[in-house]
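Have a look at the structure that comes next, please.
One protein chain is absent from this view; the other protein chains keep their places.
Here is subunit A:
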Amino acid sequence: MDTPSVVLYRFQGDSEVELFVGGLKMGSFFRFRAFLLLIFAVTHLCCNSVAYGSSSASSSSTTMHTNNWAVLVCTSRFWFNYRHMANTLSLYRTVKRLGIPDERIILMLADDMACNARNKYPAQVFNNENHRLNLYGDNVEVDYRGYEVTVENFLRVLTGRHETAVPRSKRLLSDEGSHILLYMTGHGGDEFLKFQDSEELQSHDLADAVKQMKEKRRFKELLIMVDTCQAATLFSQLHSPGVLAIGSSMKGENSYSHHLDSDVGVSVVDRFTFYTLAFFEKLNMYDNASLSSLFGSYNPNMLMSTAYYRMDLYERRLEEVPVTNFFGSVMETIHTVSAYRAPSGKNSDKDKIKLSLDQSVGLDKKRTLTSSNVQDQINNSNTKDQLGVFEHLWCTFLNKAEKIEDVDILVNYGLVIMLPLVAVFTWLSR
C-alpha cells in the first residue's frame, strides 16, 4: 500500500473515502496499540503525564478547520428587487464552483423572480445584461423560498433550534470546526435588514444569534457579508470571537445597483456583489488569494459606497487567510508525522488531523485518522527537525518496531514476554 501519510483534503465529500482507507487495518491497529501502551506503562512512566483528557476539553479555537458551510439569504420580495435574487444566486454559484457542496449551502430566496410573470425570460435569472450565464439552471437547490424566508426561520437556521419536522437539508449542521459564510442582501437601514417587506432583522438579533452559535460551537470562524444600504450598521452589536464581517456601505451610505438590463427591464446586480463576483471569477479553487486581497479589491469609486470590514473579533491575519477558506471548501494542507502519536491524545495541531464526520451518520465523536503505511514519512527530514527528545525516542522505538515483519508475530512475542512478567509480579505479591 502506498497511500501517503500526507493527506490533503480538498473536498468534504472525499473524506469518507479516506476514512475507509484508514479503516482497513483498524483491527490490527487496536491490538498493536494495546501492546504498545503496555510497554509504555512499564518502561516510560512519564508517558502518563501526557494527558488523555486534554483533547476533549480543547476549545474550538484550537480545533481544526474541517468543513465549510454557506448561508445565502435574499430577503426582499417583488419584481423590482430582481437584483437581490440575482446577487444571491450568483454567490451561490460561486461558492458551489469553489467547492462547497449543495448539501452544505442553505439558500434562502424570498421571491421567485424566475417564474415571475414579468420576467421576459421565463425560468431564467441573469446577473448581467449580456445574458451569458443563467443563474437559475438545473442544479439550484433553494432551501427556503418565498414566505418561508422570515426572520424567525433565519434565526432558527443560524442557531439550529428547529422544529422536529424540519428536514436535515434545511438545517445548518455545522460544528466547531466549521467555517461559515453568511451572505445577506436586501434592503437595509440603520441597524436593520428588512425581510419580506414586513419584518426586520435588527443588528442585535444578528449578534445574539451569532453569540448563541458561538456558545453552541456551531462555527469556528464566521464571515458575514452583507450587501444592503448602511450595511456596516448591522455589525455594530457583534462581539463573538471568530467573526469577520464585511458590508457594502458605511452608515448613512446607500448601496447601489450596478447596471440595468434594459431587456429584462430591471437592475440585475448590485455593485458590491458585482465586484465581489468579478474578483472570484478570476479564481479557481486552487488559488491562494487571501481575504485581504478580496477586501482590497473594493474600490469606493466603483462601489459608490465604502466597503466596511470589521475584523477586531477575528484573530488571524487576513493576508494569511485564503478566500477559499470561506468561499470554497479548502482546508489547510497538513503533514501528518505519524500514525501513532495521535491516538495518544497528544494535542499538537500541526501533526494531527481531525475529521469530523457528519452528524447525520450519528457519529458525533471525533476520530483520529491515520494512515497505515507510515514508513516513508517517518524519516522525513522536514518533520524530524521539529521533534523533541521524547518524540525522538518514540521514533527510534518505532523504527525498531517497524523492523518486525509481521504484527502478529510481534503480538505473540509480547504475550510471551508478558508471561515472565506476570510470573514476577505474582512472585513479588506473594
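Worth pointing out:
As a working rule, contacts are C-beta pairs under 8 Å (C-beta built on N, C-alpha and C of every residue); 3 or more make two chains touch, one makes a residue touch a chain; residues count from 1.
In this text, contacts and distances are computed from a predicted model.
In the listed set "Pyruvate dehydrogenase E1 component subunit alpha", "Glycosylphosphatidylinositol anchor attachment 1 protein", "AP complex mu/sigma subunit domain-containing protein" or "Large ribosomal subunit protein uL30m", the entry agreeing with the UniProt name of the missing subunit chain is "Glycosylphosphatidylinositol anchor attachment 1 protein".
In the complete complex, the residue from A:160, A:189 or A:265 that touches the missing chain is A:265. Of the options A:63, A:87 or A:119, the residue whose C-beta touches the omitted chain is A:119. Touching the omitted chain from subunit A are residues 78-80, 115-122, 260, 262-267.
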